[in-house]
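The complex appears here minus one protein chain, its other protein chains still in place.
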Amino acid sequence: MTATDTAVPVLELRDVSKSFGPVVALRSGSLRVDGGSIHALIGENGAGKSTLVKVVAGVHRRDSGVFELGGESVDFSSTADSKAAGVAVIYQEPTLFPDLSVTENIFMGRQPLTRGRRIDRQGMYDEAERLFDRLGVRIDPRRPAAGLSIADQQIIEIAKAISLDARLLVMDEPTAALSGVEVDRLFAVARSLRDEGRALVFISHRFDEVFALADTVTVMRDGSYIDTLRIDETSPSELVSLMVGRDVDELFPKVAATIGEPVLQVSGLSRAGVFHDVHLEVRAGEIVGLAGLVGAGRSEVARAVFGVDPYDSGSVRIGGKDVKAHDPRAAIRAGMAFIPEDRRKQGLVIDSSVTRNVAGVIRRSIAKAGLLTSSMENKAAGPWAGRLEVKTSALDMNAATMSGGNQQKVVIAKWLATNPALLIIDEPTRGIDVGTKAEVHRLLSELAGQGLAILMISSELPEVLGMADRVLVLCEGRITAELDRADATPEAVMHAATHHLEDAS
Amino acid sequence: MSTPTQTPHDAHGAEVSTGEALLVEPSRLSPTRRAITTVLRSRELSIFLVLVAVVVLATTKNNSFLFSSDGWRNFLLNPSILVLLAVGQGVVIITRNVDLSVGSVMALTAYLTGRLFIDHPGLPIIAVVAACLLLGAVLGLVNGLLVAYGKVPALVITLGTLYIYRGIMLTWAGSDRINAGDLPREFLRLGTRSVLGVPMLTIIAVLVLAAVGYYLHTARGGRELYAIGSDPDAAVLYGLPVRRRLLAAFVLSGALAGLAGALYTARYGTVSSSVGSGIELQAVAAAVIGGIAIFGGSGTVWGAAIGAFLLVTINRALPSLGIEDFWQRAVVGALILGAIVLDRVLAARQARKLAESRDR
Amino acid sequence: MSTTTQAPARTYSAYSAPLWQRLLLTRETAVIALTAAVILYSIANVPNFDGPLTIKFLLQDIAPILLIALPMTLVIITGEIDLSVASIMGLSSVLLGVLHEGGMSVPAAALLALLAGLACGALNGFLIAYVGLPSLAVTIGTLALFRGIAVGLLGTKAITDFTEKWADLATGTIGETKIPLVMIPFAVLAIGFVVLLHFSTFGRGVYDIGLNDEAAHFTGVDVARTKMVLFLLSGVVSALAGIYFTLRFGSARGDNATGYELQVIAAVLLGGVSIFGGRGRLHGVLAGVVLIGVISSALRLESVTVNVTNIIVGLLLVASVILPNVLAAASSRLPRKAAPAAPRESHTHENAASAGVTTRGSDS
Partner (left out) sequence: GCGSDDGGDGGSGSDGGSSSGGGDLSITMLPKNLGNAYFDTSTDGAEKAADELGADFEEVGPETGSPDAQVSYINTVAQQGKDALIISANDPDALCDAIDEARSADVKVVTFDADTNPDCRDLFINQATAEGIASKQLELIADEIGGSGEIAILSASANATNQNAWIDMMEKELADNPDYADIKLVDTVYGDDEDQKSFDQTEALLQNHPDLKGIISPTTVGIAAAARYLSDSEYKGKVALTGLGTPNQMREFVKDGTVGSFALWNPGDLGYLATYAAAALVDGTISGEEGDSFEAGELGEFEVGADGTVLLGEPFTFNADNIDDFDF
């Protein structure tokens, strides 16, 4: 906060607070963003970043505090107001209209018009193609948004926000679902917007991105403003200690475990259009990393193995016994646990209590003759929630009101309660802050040490390399490399993840 | 995937984007070919063909089904009222709501029509119709306000107002009823008159249909209705005027039900306590058969209108086809099920195509 | 920075609101209280309401709705809906009549009618659970289809010659009391459904599906089978209600029980079940059914026309879903300490509330 103290900032928030009923989401949030700069906002899960963003966007109304845009005090009551004032926002969760075309999604409510206030469809499609060109992606502007992967959805969101031509662009974890290539393109666009003099706010849990992109960074903790620093005057470890309020010892606390018998054996697994002839094996005590670009089909393989999705051919065996296809219950009975990538939609019954969620899978075993009472569930769930230090004020609190990191802990607790032999975990730390991230990693490591077989899917290369005993790389639905921990370099993994086409032909 | 960002893309030019594998490429069809395939694949066309088949079958069995002045007139005239309701219902369903109160609104305005003519004999027809439109719009507004501001699903609200509005109509009417004799001749003629062989009611219904269909396709407001139905939460986050649009949709549905009430009186001349009871489900059925997804976001009012035609025409055709008219409802039910199963089959085929296109 | 640094003993009791509070401040309690109030008021003010016949007629009238409301509650909690129940009643009624007329004994005909109900439920369930079609659309279709078959089989005739013995069973009472016999099977079913919904793993699955069916699927709940079972139950219980209806009125007709689906749904929603799924309890629903029954009975005794009853039921339905939202909105505008007045917010209680967002006790 030195160089541009004199100029009027594009966005200024001071001591903004916001509560939801009893939950204080934001105590005193402050943020000052100048034109022509990219401002990173970081903080632990639940620090209140998204809430702050939503106040700026007009989704929530602040309870108190100062909110100025271009020096003028504003008070948005809807997102339409903020849009009109030149604020574009990419929310943490994509918000698309699945039935409408990609183009309509981008231009909804402000479509170009021709004579008689009719929508100019052709003009709209042309404009969309120009946007996609700028982002370097190829998407049919006429295809419906339904069926797009999370990454594609995020790209549409970005196109939407850019096309708004706003003076302030706020991006809440836009890169969480993106691969390196797409992140790079996004950053190129972001820099060009900055150079046009616009102000950008960028939220991410990945420090390398923060340091690669941002000019200044604001740290939040527990709903409060902590500090604002110029990026070239700080270091990751300083930011971490500001965020957490203490030092984080080690991000990848990998401990050596004795590797035992094979637990999971997948052979020849195929599903038309998604993955082909996948072989893999995970042994007791081993962490196998499944790497690849977004859209490579890693999640699909995991889902098929667990039985959530069907597969066309191949077999899945646990401890030498075949597991029935397309039947999650059979998979659970065989000793599998599966933590999916989208925790709000797949991992949790989000509107249910922590207790019900944690006891969700084990309820069949805690029930007596199929009968079950709440107190039986509470007794079973309490210790697990406690063990993972789920930060909730009450076990009967709604999971929906918890921050991402805490939600992830609830999901992990729910699966550990089943006492599994194999844990499949898809993006274990997506959207999770450093502090919690280290905890999750320590936990995984510890579990492997206790003899659990773990199949870990991650888009974060450091995570894969830091945690896995063995790395499998998937490219366009085929396994293109199997690398031991010693051989697994970033270059080797990236090569396998991208060079399938040339190798094959 | 953060640190080592060497882009495969830089080396090989734009073609090898990572998106290649996962995105469906921009289509290379010419605009005309695209338009033709769109029409050919459309749900409206398939349902229209079913309608044609029904008419052809019935006419071969019994010439006068279509080729008598009454047959032709009834073919156009009978569905008109349901078309109006289906158009209104269609718009509401597109926003992921439903309006079950239309039958009751229709009953109220049908009675209002009679009442006005009896109590104010000199009143011009246009004023009475306007009054019906207005009353319908107000009743629709009540639905809309409750749905938009009460944050309660429309199914519940309009189920409640279905009871309330009909209760009001019956209480208001007491044991009175409207007979043809109470109504002015020109008004009754409106219900049966034809212009160039096309009944007035049909002309009115088609005009309404054209206006609404055009608006939905080409106006921002129309597209926003689709967006709201496609994902209401996203629409709020997006900053669309969700409440205003919902109100408009319910007001439209109410107003069209109001108009339908007035036209009902013109056509049938009598207003009894059971006017329009159960017609709400027919209107929903017409919309669903016509390809409007029950969870909003897709479909057109053209489809809904053709659906209404099909429903009514099938009813009329069954006796000609030698099926006892007791079985009409069963046929209608089978038709609804057939329509939604067909939708699912087509959607599954489309999904398979997308998967195959990724396999290339 | 943080204000609360607690190192709590992590036992359940430290987290949970007191049991009485969670039980009392609910939507169900409100419906039950309202029902009790209306009954007391009617006894005091409506002539003949305290007469000996009231309870019998009341229970006889609401018996079919009580019956169907049981499976309907579960169906709606999974986020689906079954509009075809009344048509299944009509179809089972016609089958009972036609088969009986064809020389079959009443129990045998009733058994076949129940099987037909099961088949109807299976069609609904198959299309909804396994083909994945929206239940609103499917059951609008089967509403027409089943009713159409019923009317098609019997036209608009009626079959009325049922053996006295069976008709008496439908209208009889338990011993000297004024409780109709039909309440016995109802009570058995009601207990069964309460256990199924509230005290079984199946019931937990039902709630999970209603709140988030994808997550439920990922957790090993067999979503399709659960829905299938519910629609089967709905079909067979509707058929049972249809048989009762037929024997009570001694008349099998294609148009029996027309429009009952809306009455059942109105009662279920009035009882506090969310149409979005995931919320609602059976005792609230049963109170909802009784409430509507008592109101219509009292108003009939006052010779108020059925129109007014309909208006009141409609208003109740609308008010019952609007009011909680209005109260919640109003209380959120008040200073926060006064908040948990609205029934919806009863989950979070004051002590838990003040903790707010806590930090890990790491620095302690």
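Chains here go by letter, A, B and C, matching the order in which they are written, and residues are numbered from 1 within each.
To be clear about the criterion, contacts are C-beta pairs under 8 Å (C-beta built on N, C-alpha and C of every residue); 3 or more make two chains touch, one makes a residue touch a chain.
Computed from a predicted structure; not experimentally measured.
Asker: Which displayed chains make contact with the chain that has been left out?
Answerer: B, C
Asker: I need the residue numbers on chain C that touch the omitted chain, in ascending order.
Answerer: Residue positions of chain C that touch the missing chain: 47-49, 51, 53-54, 57, 61, 155-158, 160-161, 167, 171, 245, 248-251, 253, 255-258, 296-297, 300-301, 303, 305-307.
Asker: In the complete complex, the non-displayed chain touches which residues of chain B?
Answerer: Contact residues on chain B toward the absent chain are 62, 64-65, 68-71, 74, 78, 170, 173-177, 179-181, 188-189, 192, 268-270, 272-275, 277, 315-316, 319-320, 325.
Keep in mind that, in the parts below, only the chains that are shown with their structure count from here on.
Asker: Give the label of the chain whose average Cα location is farthest from that of chain C.
Answerer: Relative to chain C, the chain with the farthest C-alpha centre is A.
Asker: Suppose each chain is reduced to the average of its Cα coordinates; what separation in Å results between chain A and chain B?
Answerer: 41
Asker: Just the number, please: Cα centre separation of chain B and chain C in whole Å.
Answerer: Roughly 30 Å separates the two chain centres.
Asker: Which residues of chain B are in contact with two or more other chains?
Answerer: Where chain B meets two or more other chains at a single residue, that happens at 293.
Asker: Over in the complex, which chain B residues touch chain C? Could you list them?
Answerer: Of all residues in chain B, those touching chain C are 98, 146, 150-153, 155-157, 159-164, 166-168, 170-171, 278, 281, 284-285, 288, 293-295, 324, 326-337, 340-341, 344.
Asker: Which residues of chain C touch chain A in the complex?
Answerer: Result: residues 1-2, 10-12, 15-17, 22, 195, 199-204, 207-208, 211-212, 214-220, 222, 278, 332, 336, 339, 345, 347-350, 352-360, 362-363 of chain C touch chain A.
Asker: For the complex, which residues does chain A have touching chain C?
Answerer: For this pair, the touching residues of chain A are 19, 21-25, 46, 221-224, 226, 245-246, 308, 328-329, 331-332, 338, 340, 345-353, 355-356, 360-361, 363-364, 367, 370-373, 378-379, 381-383, 385-386, 389, 391-398, 414.
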